Every structure is written in structure tokens, then in C-alpha cells.
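What you see is the complex with one protein chain gone and the rest in place.
Lettered A, B and C in written order, each chain numbered from 1.
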């Protein structure tokens, strides 16, 4: 099982602070695609992904128990 | 074994960011007394103690593996 | 008004209703130094209804490095901080009612002031005043927000009577002095970080979003890249004299308060005469001038050069002795001039 966390407006789009999903074996890219299909989320191309508080590339494979977080860079200033 | 962390000026006094000590079974008060004896530390009466990121009273008994942190309140402003 | 506050009304945590609430509230801020400058500015820009500021100091050159309301001109004029803060805050937002009180935040003053106050912001530089704020908070059921910093290290904690532990639960006694500012110095990003936490908590309380109020004790070190969020579930102390069942509010008793204090981080002693009252600065200036002292003054205070020390006398009889940390010596200097 994996905990998938969302920050900022992604959280509002998903409606939850986090989801419990079983996504072990999938890549980050696959998870992003799945989420974009199942939730009213914007494209996640430019959203940063963390696996266990470490930056992860799109081709990283998720392990069971990994905590995944989606951190959208914002442009305000 | 326990990890004992020090913040702010306590860290400078101890000379290390943390110590590895085996203090399981002791109370926080006992650990404070031991540290005051072995290191050039000020009295730790008013220093806040955290056990595993949770505030702990002086009579709390330390378990093996607990991470202890000493957080001195400061008065500047 | 809508245009001015449009960006925070757009923020879902505030909205139109929250903005109206902010507008209707009264904040008491104790201290107008580094934390007071920043918190005062955030709340004034956010459009709080009333802001009462209590501060006993005047603006000095060494403040400019981190106290964001003040300029070189304020230093040249030796303006009291509360007065200089009010001047700048009015230029920022003329709609906010600013009450500037130049004086020491004593127990009796605070008990008088809190009557219609919604929250108290801690921007003091000493634990004695914080313990007094803490007792006033418990007695009158007014939330307050602790904030403090030294060097690159800072902390904040929100205290809500009846809900969270209080400062006396955590400390049990006033920590010994000299641990901090004298030796540690301060950088202004640390101040900004504490202000960010305190003022965010203040906004949550002003819009009455109590569920959003932080329940953990935050501490951080910006130079060492640390951030700790401490759960406080076990911190409440049932025997606490400030918030426990048999409370006595020990820090509301003037007899328990010090009369001379070394000011944290400064080579300065403050003297508070046991009986305070208006003194004639004009007459005193004349006397001292004829004695050969270099004296400068304004309606609020008198500054006297005395060899390696300098005494600043306020018109309530209070004084600051710069250039010493020796309480007895300072008192002696004071008494040489004021009897």
C-alpha cells in the first residue's frame, strides 16, 4: 500500500490531503497518468514528485510502502 | 541505544549536533543531571525535552531507541 | 477596500467573511522591536481594526539591521519605538486605529489594557514580561502567540486558554538570563521566520478558524537548516500556577517583579523606580546642561552622556543605562542624577 500526498491546489483538486493507493511496481509517470484520468487534476508534467521525501524522476519505480508526494511549483511572488 | 540531539547554544556547549548514548530505563531528569555533569552545559531545568518529537515531562522513562531532543526556549525578540 | 484586500479575500482561508472579522478585531502587541515591527506591519497591512502597541524603548542604530519599521531618521530623532512604529503604520494603512503606548508592560498595565482585546502578540525580549502576558491570557481567556529568536534559531507556539498548555506549563520558572542574545546575536531572516509563524497564527485566530491553529511547538535553525514540529499533547501540567486548578497567576503580582533588568542582547540596564510618575525633563535638562553634561532631548526622553555610559531618562522616571550590565552600578548612576 502507498500513501500519496497532494500539496497546494492539487489537494483541492483531489479533495483529500492524501490517498491510500496500491501502486507498487508502477512508475511515477504511470501514476501521474492514472491520477490525471481518475481525478479532476491538471496535467502533472511539471509537478515535482517526492518519494520518501526525496526528489524522484518520472521513470522511478514505486516500491510497496513508499510515500509519494506531489509538490507543484508555483509562480507567485 | 539513543540519539540525543541539542539545539541552539546547547549544541555549541556540547560541541556536537547529537550524542549516541545508551540511556534506556533512565528518566529525563536523570539524563539531564548526567549531561550537566559530563558536559559544560547550563542547568537544563527550563530546557524543553522532546522524545520522538513529542514534548516529554521530566519523569518520563526513556525507552531503547527513543530519540531525545533538548530545545531551549530563548527570549530574544 | 475590496481592491486593497482583494488578494487575501481570494485566499479561501479568509474570504470576504474573514476580512470583515479581521476588520472588527483588536490586537494587543507587547513590544515593537524586531518581532513587533514585523507582526505589526503584517496585521496593519491585513487591515486589522485596532492595534495597540506597548514598547518602552527608543530607536537606536543597532536596531536598524532587523527592525523593519524604522529608518535612519528615527534613530537621529531618538524616537520612542511605539511612536515611530505608529508613524510608519499609519502611512501604510490609515484605516487601522493604532494606539501607541510608550512604557513598560507591567502586570497592572496589561490587566487594564486587555479588557476588549481579542489576541495578544508576544514581541517582547524577556521572559518576565512573557510570563505576565501568559497569566493575563489565562485570567482573561485571551489567546496569545509566543515568538522568540536568537542567532539563526527561533520558535513559536500558540497558547489558547482552556485548550493548549501554557508557557508556565513548559518552563515552570523564568529561565536564567544571559543564555541568549548577548552571546548569540541575531540575523534578520530568523526574525522574518518567527514573524511568518506568529502572524499566520494571528490571522487564523482573527478569522476564528480555530481548527487551523497550530497545536505543535515550532522551532527552527535557518543556518543549520533544521525545522522541528513538537507535539504538545503531554505538555499540560496539572499543578501549573498559571493555568492549573489551583492557579494563583504569580506573574500578576508586582511584588514578584524585578526593578532593575539587564536588557537581553544589550549592554544596558533598565531601571524602574518603585513609584513611577511624571518628571520634568525640561528642568532636568537645564540642570544637567549647567553641570557640563551633553544632553539631547525630545518631549518623551532625555539622553545624557556620562563618560563611558549614557543614560536615557523617560518622562515617567524610568531610565536606561547604556554601557553597563552591572545592576548596582547602573542604579548608582541613576541615583546620582535623580536622587
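Keep in mind that, in the parts below, a contact is a pair of C-beta atoms (placed from the backbone, for glycine too) under 8 Å apart; a residue touches a chain by one contact, two chains touch by 3 or more.
Computed from a predicted structure; not experimentally measured.
Trainee: Given the contact rule set out at the top, which of the displayed chains would the hidden chain touch in the full complex?
Mentor: A, C
Trainee: Considering the whole complex, which of C:109, C:174, C:196 or C:306 touches the chain not shown?
Mentor: Considering all chains, including the one not shown, the answer is C:196.
Trainee: In the whole complex, not just what's shown, which of C:17, C:72 or C:282 touches the removed chain?
Mentor: The single option touching the absent chain is C:72.
Trainee: Who touches the missing chain here, C:99, C:188, C:260 or C:298?
Mentor: Missing-chain contact among the listed residues: C:188.
Trainee: Hey, which chain C residues sit against the chain that's not shown?
Mentor: 2-14, 38, 41-42, 45-47, 61-62, 64-66, 68, 70-73, 91-94, 151-152, 183-190, 192-193, 195-197, 199-200, 203-204, 209, 212, 214, 216, 222-225, 227, 229, 265
Trainee: Quickly run down the residues of chain A that touch the omitted chain.
Mentor: Per the touch rule, chain A residues meeting the hidden chain are 7-9, 17, 42-43, 45-46, 48, 50, 53-57, 60, 69, 71-77.
Please note the rule applied: only the chains that are shown with their structure count from here on.
Trainee: State, to the nearest whole Å, the distance from the C-alpha centre of chain B to the C-alpha centre of chain C.
Mentor: Spacing between the chain centres: roughly 29 Å.
Trainee: Would you mind pulling out the distance in Å between where the CA atoms of chain A average out and where those of chain B do?
Mentor: 37
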